Each structure stands twice: as structure tokens, then as C-alpha cells.
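Remarks on the structure that follows.
All protein chains of the complex are present and in place, except for one that has been dropped.
We call the chains A and B, going by the order they appear; numbering starts again at 1 in every chain.
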Amino acid sequence: MHTTTPAFRKTTETFASGAKTLPQRYFVSPEVFAQEQAGIFSKQWVLVGHQSQIAGTGDYIVQQVISESLIVIRDKSGEIRGFYNVCRHRGTRLKEDACGHTSTIQCPYHAWTYGLDGKLIGAPHMDDVPGFDRAEHSLHPVNLALWEGFIFVNLVDTRNASTRLRNPTARQAERGGYIPLEEWFAPLAGKFSHWNMSILRSAKRIEYDVRANWKLMFENYSECYHCPGVHPMLSKVSPYDSAENDLCEGPFLGGFMSINKGKSLTMSGNACALSVGKIENLQQVFYYSIFPNMLLSLHPEYVMVHQLWPQSPERTLILCDWFFHPDAFAVSDRGGGPDFNPDDAIEFWDMTNKQDWHVCELSQQGIASRAYQPGPYSSRESIPAAWDREYLRYVR
Amino acid sequence: MHTTTPAFRKTTETFASGAKTLPQRYFVSPEVFAQEQAGIFSKQWVLVGHQSQIAGTGDYIVQQVISESLIVIRDKSGEIRGFYNVCRHRGTRLKEDACGHTSTIQCPYHAWTYGLDGKLIGAPHMDDVPGFDRAEHSLHPVNLALWEGFIFVNLVDTRNASTRLRNPTARQAERGGYIPLEEWFAPLAGKFSHWNMSILRSAKRIEYDVRANWKLMFENYSECYHCPGVHPMLSKVSPYDSAENDLCEGPFLGGFMSINKGKSLTMSGNACALSVGKIENLQQVFYYSIFPNMLLSLHPEYVMVHQLWPQSPERTLILCDWFFHPDAFAVSDRGGGPDFNPDDAIEFWDMTNKQDWHVCELSQQGIASRAYQPGPYSSRESIPAAWDREYLRYVR
Partner (left out) sequence: MHTTTPAFRKTTETFASGAKTLPQRYFVSPEVFAQEQAGIFSKQWVLVGHQSQIAGTGDYIVQQVISESLIVIRDKSGEIRGFYNVCRHRGTRLKEDACGHTSTIQCPYHAWTYGLDGKLIGAPHMDDVPGFDRAEHSLHPVNLALWEGFIFVNLVDTRNASTRLRNPTARQAERGGYIPLEEWFAPLAGKFSHWNMSILRSAKRIEYDVRANWKLMFENYSECYHCPGVHPMLSKVSPYDSAENDLCEGPFLGGFMSINKGKSLTMSGNACALSVGKIENLQQVFYYSIFPNMLLSLHPEYVMVHQLWPQSPERTLILCDWFFHPDAFAVSDRGGGPDFNPDDAIEFWDMTNKQDWHVCELSQQGIASRAYQPGPYSSRESIPAAWDREYLRYVR
């Protein structure tokens, strides 16, 4: 229970200057959470996976976005499509499992059947219903597009927006703030080409259920001021004060840190796979946050990606995937060269992730107190402050 | 979390014509749920058991109706009575167990003691309280009546209604919509006499905790369009397209289906007990829904009855009882003819029930989506549509 009549005088909210942490309500208020769900997670492009996870026709994943279950599936033409996981007959959930392979999408209740393109192709006993038209009962689609091999969806309903408007601002307004994916990611064009992200393959996913507001994980990810105390092992290999930022304002934020010579971010300290691409400097690791739900961590030999899924003001589900070059797996498949040991990286980051989630949970607890007041960011926390500024553009 | 600003244009709500399923709010809204509890479950006759379950003086069952715990008990004259399970002293719950036998109703806290007729007969240390009158501290009664041996209660408080009003409409209005049980069931007079329901005896109860709105179970029960995909075993013995309805509008709905020659709705396919009465056609099974909480399934050799107890918009407790002719048990008691095998029917329907609850749960999930829109009922779903129409008479 949070006090509505604070016992402490409110400080002037100078957080907009970037100098202080966000006020309490942003971390505990159901109203702010509802604003975030409506204004951010229902309107922006959110990460749901990588194309390598549904490589063949009929392969699909099911992902919850806000409260919506979506089917993301590769159709017969090889195109990836997204649909609401809801039968048009009596509303039944169509697919229950998190991923799978199917030739058609058939409802388990009355056997209405849809093609991989969402068109209704079978509906028993409906032909004798006057005026019933199959064409009007396709699955509801969702906007879907790819960036560097990653699959993003956008829940804005753009089906009725005029596509003929030449003026981009007018078009965007009519579409409820919808921005095409290629426009959104234009500022990052070419920046990550060395890492070959579109061809990488996932070796592992770990899910975390964190009792903290999703913004605390972004703020945590965006600074290494906490590393000496929280991550003793990471700090030994990658000095906390080596951080340099090259994206300092806007929806994409971050930079890079050095890795000690001959070392890698693994349990053993050795590289655990082939390099993912023609990386110039093998002694650097890059960390970027992609607003609003992606953390992108680029290592010489693997790419780690977090998806953040807010469940309530005080709870977040996090999916963490580790991606490697497909040739690395091939080596392993042949009986294995000594180089491919994905667990060496996965264990390292699983440990480090848990260290982070724990301090985020402690922050959530303290921030809920009447004694909490926005505190001063240090000079090492300029990226968290920039992330807060960007966030406040979407939520008042 | 359900979206308050739907992303999809609302379809014109043509559900009242019976053509489409109910809009989303009827399945997810706490406000609609509160209306249902106040307007239906607090005002109508609801099934709580069968008289054979409390055969002797002092036998009782405890049943929760909406949020109210009730004691249903047979008194010394053999009459069945209903009381709120609340001591008149400090409000303590009197009976904790689901059923039992007792000679008086004694409060476990300060030992206030009530007779089986609800009168306060013992209250230590109260005689020296000025003005205290035992007669004013009887247990609060609840309306209770029997139909075909089944026990129904009605939570309308009729104690102060004038019983002298001759005009039934005026009387009913004064009583908050209360209709005497015999009036309510008058349309069914004689319809079920062949099944001897008042003398049957329960062999088994199974409880189900279903994560779906209670109306989905009524809609599910009211059609066999879903049977081929959901109930392969049932469909083999009782063809899904053999359904004929003889109660097509109002609070009592349903009809009958054929059973293949020589077969029965049991795991083995054989009859599992003596016939419950002089059934004309042993190759038929009758299914009726009795508004608002009873499903009545009449087989040649047993009667299955479901009680539905809504717990929230998205959760329903279901009690399922199987009743047989008392002579069937007698056969079993004597060491058993080969005929009495109640588990053969119970297992069959336990399996079939679970198949139904599962698709109801899937519907609940999909209906909660912003993509859900009322969908078209097929020609095989006229009874669900009629049930929806009847339901809408009680809730706006």
C-alpha cells in the first residue's frame, strides 16, 4: 500500500533536467502503467523475436504483447505475418503453446480453419447462415516488420488509414502515431552491419520474472556505476570506468566498454565461439537500449538480446536470448571444435542478469516508500537520465 | 488487463437477434459480474443440492451462494431449512465443514446454541443483559423449496413482504422480484416424471475449478457443434447431428440426442445400472439447462447434474453429481450384480467435462482480447443464442 498523503514535503521535480531519478508515481502507479501500456507498448514497435526462430513455412511463435496474445508465423511465401490469437467465431484462443509448426491454423473448439495468411478456409455449418461471408472473417492481422533480422510488431490499427496521404505528419496523425519501422530505425542504418545480426541463430532462451518496474531495468542497464559492488566478476574483465557513450539522446542509447586483453565475457574468460562478423576491435563490448523493450548487447562472438515485458507497475517478465554465428553451430554439429561453448557465455550473463534483477527489486521496494524522493544522478549516470527524458516524451 | 479503448471498431451489437455471441464486457467486466450476482444469483432460485444428500434429522450441507455461506439442514419434523452461517452474537461462522450431522447448531466461539429450526436455545451470561430477548436472535433464514427432490434457495429477503396482497404482480414487486418456486417451475410440470428424480441417490460428486466465465459453460452445454473435434468418444456413441430441441426459448432450454443402439454413455459403452424409471426410449439422452445455475442431463440409467457457481468474471466453480436409482445401490450392496458400475458413467463424463472446460477456458482467453468481436452463431447454435437472449433479460 502506498501512501496518498506523503509524509515528506515534495521536492521540486527537477527530474526533467536529467539530474534526478523519476518521482515515485512512475514506478508504482496503476494509472501511469495504463498510460505506458496504451501510449508506448500499444503504439511503438516492440521486439517479439528473431527470424531464425521461425525458419520454415508454418513455424510460429506465440507472444503476449500487453494483454494481447499474438501468433507470429511464416507463411507459404516465406513472409512472416502476425495475427491476434483469437478465432473469429466464438473468440477462442487458437494456439496455446509458445512455439510450434502447423500447416493451417485450426480452432480447437468448432474447427474453423485459417490459412497461414490468415484467410478463413473452413467453417463447418456456416454456409447455411444467411449473409455469412468467409472473406469477412479472416484473422485480425497485426503490423509486423523486420530490422536486422529481429521481428517487431506494432499494435496500432492502421487498416483504415489512408495510404495515399503524401504528407508524412498528416499520415502519422491519422494512423494514431504510427511510424513505419524503416523510418523508426533510420538513424541506426548501417551501424550494426559488422555483427551480421540478420543471419545469427539463437542458442538459448532464459526467462526471468522480476519484481520490479520495467524502467528500473533500463536504468540499470544504462550505467556501470553499480558494477564494482554488484558484478565483481564482470568488473574484473571489463573495467567499470571504461564506458564511453556514442548514442546519448533519443530512443536509442548506449555505447561501449573495453574488455581486458585476451579476455571474453564468459565464465572461463575465454572466447566461446567464432566471431559473429568482421569485428574491428575484439576487446570491446557494445550495449544499447532500443526503446521501449529491447536491450542489445554486442560481444565479439555473440549477441545477447533482452525483451522486457511489463506485467504490472511492480513486475516485469524478461526474455533473454543468446545468438551466435550459424557457422559456430556447424562446428559444434561436426563433433565440436574446442571453440563453441555457448554455455560459457550464457552462464556468465545468467549470473550477471540475476545480480542486476536483484538490485532492481531492492530499488522497487525502497521507491515505494513515503521516504523516497528523486535522488541525484551522478556523472556516470547520464544515459539513465537520457532514457528518463526520452520516456517522459510518451507519458505525462 | 483489458483494454478500455478498443483498437477495433465496434460492430453493431446485433447479438439481441441471437445471431452473434455476446460482447466482450459480459465475459470480463467486474461491473457486469456484480450485476449478475445482484440481479440473478441473489434474486433467482439457485440449486444447492438434492434431498437425498441430507436424509436424516440433523444432516446438513454448507453451500456458498454468491459470497454467502448457507447451512441447509433437515430439522426434527423432517423439513429442510436454510440459514445464514453466521452467529447472532459476534458474527462467527458456525459450521466449517461442507457437510455433516449435528443435534444443535452451536457457535464454536462463545457457545451460543441454536435448534435445528434456527431458534436460539442457549446463550451463556446473556440473561443479565438488560433487554436481551432470545426470540430476537434466531438464525437468519433463507427461502428454500424443493423441485423434483432438488433443493433450491432464493436470497430475496421476503420476511417483511405483505403476504396478503392478492395481486401477484404487486406482491412480486414488493418482494423484490421474488417468484415462488412452484410458479417458477410450473412450465415443467410433469415433464420429468419418468425419471423419478425425487427418489434418486447420489453416487459421486466431482468439483471443477474452471478459469472461464460461467456463461461460456452454458453456451458450451447448449450445442453439440463442437462435439466432433472436442469429444471424439462421445461422438462415436451419440451422433453430434442427432440433436433435437424441445425447449427453445425461456429459462429452461434443451432437447435430446440419440444414443446408438445397444450403447450407453459410459467408458465401456454398456449400461452401468438399472434404469432410473420407466423410460420410453432407452436410446435417447436429454440435456436441459435450468436458469441460472443447473445443467440437467438425463440418461436412461443415471441423471447427471451440474451446479455452476461464478467466482469472478473469469472463474467458475462447478459441482457435478451423478444420481442413480436407490435400487441400483441395493443390488451393489448385496455383493453386486454385474449391472451397477457407476464409475463407468462417471469416468466417461469426467473426461468429457474436462474436454469442455478446456475449450471454455480457451474461449475466455481469446474473448478478453481487443481483437474479439461478437461472432456469428451457426444454425447448430440456436440454443446458445436463446440462452443469451434469456440472460439479457436480467442484465443490461
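In this section, a residue touches a chain if its C-beta (ideal position, glycine included) is under 8 Å from a C-beta of that chain, and two chains touch if they have at least 3 such contacts.
Just so it is clear, the structure is predicted and the values come from calculations on it, not from any experiment.
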*Sole contact to the chain not displayed, among B:G56, B:G78, B:P124 or B:G190*: B:P124
*Which of B:R25, B:R90, B:K119 or B:K354 touches the chain that is not shown?*
B:R90
*Touching the missing chain, which residues of chain B?*
34, 37-38, 42, 66-69, 84-94, 96, 108-111, 124-126, 128-129, 132, 137, 140, 155-157, 160
*Identify the residues of chain A touching the omitted chain, counting contacts across the whole complex.*
1-3, 5, 7-8, 21, 219, 225-226, 228-230, 359, 362-363, 365-373, 375-380
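Simple rule for what comes next: only the chains that are shown with their structure count from here on.
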*Take the average of all CA coordinates in chain A, do the same for chain B, and state the distance between these two points in whole angstrom.*
47
